[in-house]
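Yeah, one chain of the complex is gone here, protein chain that is, but the others are all in their spots.
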Amino acid sequence: MNISEYLRRNITPPVFSLMTVGVAINLGMGQVVALLKIPLYLDSLGTVIVAAMCGIIPAMITGIISNLLASAVFSPAMMFFIPTMLVIALLAGILTRKGFFLRWWKAVLGGMIVGVCAAIVSAPISAYLFGGITLAGTDFLVLYFRATGQELLQAVLYQGLASDPIDKGITFLLAFLILSKMPRNLLMRFPGYHYLRQRDA
Amino acid sequence: MIRYLPHPVPVFLFLVLIIISGFTLSIEVRFIVSVMLLLLFTFHIHGNKILRTIVRIVIPLCIAIGLFMTFIYPETEQWLTIAGIRLSRDGLTAAGEMTSRILLLFTGIIAFFNLITIQRLGSYLYQNNLPVWLVFILINGLKFVDRFKYKLSEIHFYQRLRGMPLENIWQRWKATVKILIPLLYFMIEESSNRAIALEMRGFTATTRRTTLKPDRQSTIDKIITILISGIIIFILLRSILL
Partner (left out) sequence: MIKAVNLTLKDESEKPVVSNLSFEIYKNDRIAILGRKSELSTLLCHALAGILQRTHPSYSVSGSILYAGQPIEEIDSHERTNKIAYVPPFADLLISGVKDTVFGEVALSLELTGIERDLIHERVNRILQRFAIEKLSNRDPDELSGGERHKVALAAMIVRAPDVLILDNPSMFLDTTGVNNLLSILRAYNGTIIIADPNPYIWAAIAGRFITIEKSGIVPYDSPAALIHALEKDAVHIDVPSWQELLLMLRQPLIIDTEVTSFRSLGSLRTIIRAMQ
């Protein structure tokens, strides 16, 4: 099956409509975080929700478009972190299929795994392009690790490993909460339904 | 004042050119090119917006990186002392490398998004028979963010009316859940209803689409397209051959 045929079959109206909302959630979470003053990003929540409800490819497209639009409205730096978003989409999709959204602790665990991988992917980008500086609250961690004599790449990686698993763990927990609160009738409209509810009946 | 608003094709090529040159040119050339671009944009009709965004985003980032790299660079053994301040020589080079690249890349990207709007980009993709859902996501992504923010402030307002303490971290977490769950539920349910509406509008059509009017490049667009492609090929050839 070629690509256009695959997309035509799988990107149905419910899926692309949800993808748009996924983009909006990714971009809008900055606002939520600022409003409630919580020290997290949560900017991949939309991607994770799409990955769980629709699958890997829709989540990847959601991630790419989110970061493109974010680089238009927030900071152009977002454009260079598309690979991180792709890894999150891929892993979130795989973990959903492995049943990681059936229990809350599994979701948190899955989020932490994704966080570690995201940190590993984004560290070289961040170190090479920006010297680890993103003008965010976590910069002081990079400074600290640098001051203790680590190499730049290592310092950035440690900073990522310190903050990303928590961020992604909470992202996954939030995604789990919203998915578990959703009525069956709504959830069944999306292709990922089978991985989100235990087949009891 | 330049009033020319280019076609998406030359702007896209411009972005490609900037990204390629950001990784190939030497530090000095990058600085010179960025300054030339900035000068060019001062005369453009959207120049104010472009320059303001650059001042707001790029300059603080460059300063932070510059300071960081020149003062804390532990691998180095060579230190320079200028006017009593100890600087790292390697750090200085790395700072120049990074700031010049960021200045050039960010100038290019900011200019890209100011020279063509998302709407224009979407309509170009639509004209060229890309899947209509892609255009839908691209154009509506930002519109839905506004909707998201509106709904967020609404729910936040009502939760505050009901008395929602925000002192310690546990209360904030509970507040986040109480606000986010209804918000996300609303957005997802609406998206599902919208899917029905879009199906009714013919978004599942498989026939080849017609367009209201053709999207053609003007002569200036064509000249600029050829010019930029020439430069891109030149830079690529140079970096391969040298």
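Couple of notes before you dig in:
The letters A and B name the chains in turn, as written, and every chain counts its residues from 1.
Here is the rule we use: a contact is a pair of C-beta atoms (placed from the backbone, for glycine too) under 8 Å apart; a residue touches a chain by one contact, two chains touch by 3 or more.
None of the values given here were measured: they were computed from a predicted structure.
In the full complex, the chain left out of view touches A, B.
Screening B:15, B:98, B:198 or B:228 for touch with the missing chain picks out B:198.
Across B:26, B:153, B:171 or B:211, the residue that sits in touch with the chain not pictured is B:211. Which of B:33, B:50, B:98 or B:135 touches the hidden chain is settled by the complete complex: it is B:135. On the side of chain B, the interface with the absent chain consists of residues 119, 122-123, 126, 132, 135-136, 139-140, 143, 190, 192-194, 196-213, using the contact rule stated above. Against the chain not shown here, chain A presents residues 14, 184-185, 188-189.
Just so it is clear, only the chains that are shown with their structure count from here on.
Separation between the centroids of chain A and chain B, computed from CA atoms only, is 19 Å.
Interface residues of chain B facing chain A in the complex, by the touch rule stated above, are 57, 60-61, 64-65, 68-69, 72, 74-75, 94-95, 98, 101-102, 105-106, 109-110, 113, 118, 131, 133-134, 136-138, 140-142, 144-145, 147-149, 152, 156, 166, 169, 172-173, 175-177, 179-181, 183-185, 187-192, 194-196, 198-199, 203-204, 206.
Within the complex, the chain A residues that touch chain B are 4, 7-8, 11-14, 16-21, 23-25, 27-28, 31-32, 35-38, 49, 61-62, 65-66, 69, 71-73, 75-77, 79, 129-133, 135, 139, 143, 146-147, 149-151, 174, 177-178, 181-182, 186, 189.
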